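My questions all concern the structure below.
A protein chain is absent from this complex, but the other protein chains hold their places.
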Amino acid sequence: MSDFEQAFALALRLLFSFDPALIEIVALSLKVSLSALFLAGLIGLPFGAAVAVTRFPGRGGVIILLNAMMGLPPVVIGLLVYMLLSRAGPLGVLGLLYTPAAMIIAQTILIAPIIAALTWQVVESLEGEYSELFRSMRVPFHRRVPTLLFDARFSLMTVMLAGFGRAVAEVGAVMIVGGNIDHLTRVMTTAIALETAKGDLAQALALGFVLVLIAITVNGAVIVIRQAARRRAYA
Amino acid sequence: MRIPATFIAALSLFALTAGGAAAQEKSLLVQSTTSTANSGLYDYLLPIFEKKTGIKVNIVAVGTGQAIKNASNCDGDVLLVHARPAEEKFVAEGFGIERRDVMYNDFIIVGPAGDPAGVSGMKDVEAALAKIAAANAPFVSRGDDSGTDKKEKALWKAADVDVKSASGSWYRESGSGMGATLNTAVGMGAYTLSDRATWLSFANKGDFDIVVEGDDDLFNQYGVIRVDPAHCPSVKQAEGAAFMDWLLSPEGQAAIAGFTVGGKQLFFPNARP
Partner (left out) sequence: MRSHEAAVLPIEARGLRYKAGGRALIGPLDLTISQGGITALMGPNGAGKSLLLRLLHGLIRPTAGTISFSGRAAGDGAPRQALVFQKPVLLRRSVAANISFARSLAGGGEHVDDILAEAGLTAQARQPARLLSGGEQQRLALARAMALRPQLLFLDEPTASLDPPATLLMEDMIAGIAQRGIKIVLVTHDVGQARRLADDIAFMHQGRIVEHGPAGTLIEAAETKEAQAFFAHRLVL
């Protein structure tokens, strides 16, 4: 059997045996990446929308910066967070390095710019549609951002999915700040890296298949929710 | 409308519970070289120690160079690595309390079945390396400042081969861990230096085998050091001491000797009482 077939069979066996070790790392992966997504959404959605509706000097610079930060390699963010959270770093006293919290922080920093930049694009186009109406209805600024975010919610679900995809798939940042500690900070991607380092390519690939399956499930769930909600709320 | 609300509620729940999972029980953090982790030694040792003491041991497995760097940033309580000069420097600079030998094994050179440099069976590692260089046979180096990397660089120096100038041609630096480097070497049919433990437990050997072993110069000593609380007040002193003492105790040493992969012992305890 080739590594590929073996990996596929192994992935199925891992899944259907409900391997507790696998469940543990899948759960942690989801917990870390969904938490990061939640926090990044809390930051990125209003920030992106605010950039879309306001005109201020340096706005172009902010947009360029956001777009550039979308391409930052996770390792760089991992290093940055490591240096912040290390005992020798400015936030060392918090003792967060090598905990899931550190991983959430790193992934939040990783995907917040992505969510902000994509939100900016989505909201800017909706704002083009709404701006005259807003001015005509004398909608105050503090109401515009929430209104646009709410009315763009279906497109923003896709934005959030993009953020989630990047978070759950990255290994560079969580490896450095989480340390890939068994039963504490080991997630899907760091486990894959570890199995690869052990030369157990079939096991690594099997975990990769499981990761893809999770991604498909999450994406599928969101699309179903989105369509159901959209049918009810908006055309 | 209602669905995003529940979605957000679920996410907040995740966010709230996420931080809480970390260390509530007694635990310590070991900055370790990768070979001890990847070979499965910790998976064997730690349950024994945890059962005896109730202390959970968390392992961060990185190259020796990075492990030492992390520990000197106080991001660890115990250091377990294999690069004696760097370890002694760590202690001398006041980061560690004392350095103790804990166990050893040896380095080996592995290569493809075809053995393009014809070094198979050689005992003298420097001579073998010189032959590989002379044949321009591909050699993959860790190139990551790990214990193995430091050792390899020292061997090339002793063999009087200037690898720097060959870097990129037959001498290829992968800049990654032992496992990744072995994967690379197998992938390109190149020789590489590995510690025996990682090699024996490595699953992607292909047609590779050990070609050089048994030279005294290939001795690989692992050392253990407690991070100095005078330098790092956050260090978990009691737990760190308990773990180090246990490793060096007759019981811990016996446990190390008891760890085998495929019937072969990987690490040989040699702590001086």
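In this document, chain identifiers A and B correspond to the written order of the chains, with residue numbering beginning at 1 in each.
One rule holds for everything that comes next: a contact is a pair of C-beta atoms (placed from the backbone, for glycine too) under 8 Å apart; a residue touches a chain by one contact, two chains touch by 3 or more.
These numbers come from a predicted model, not from an experiment.
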| message | Quick check: which displayed chains does the absent chain contact? | response | A
| Among A:19, A:124 or A:151, which residue is in contact with the omitted chain in the full complex? | A:151
| remark: Full-complex touch with the removed chain, picking from A:13, A:59, A:143 or A:183, is A:143
| field | Identified contact with the non-displayed chain, of A:13, A:59, A:135 or A:183 | value | A:135
| query | Which chain A residues would touch the chain omitted from the figure, given the whole complex? | reply | 126, 129-130, 132-133, 135-139, 143, 147, 150-152, 232-235
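The criterion applied here is as follows: only the chains that are shown with their structure count from here on.
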| task | Would you mind pulling out the distance in Å between where the CA atoms of chain A average out and where those of chain B do? | result | 32
| said: Using the touch definition from the top, list the residues of chain B that touch chain A in their complex. | reply: 1, 3-4, 7-8, 11-12, 14-15, 17-19, 21-23, 29, 34, 38, 43, 58-61, 70, 72-75, 177-180, 182-183, 201-205, 232, 234
| remark: Contacts from chain A onto chain B in the complex sit at residues 30-32, 34-35, 37-39, 41, 86-89, 92-93, 95, 97-101, 104, 153, 157, 179-182, 184, 194, 196-201, 225, 228-229, 232-233
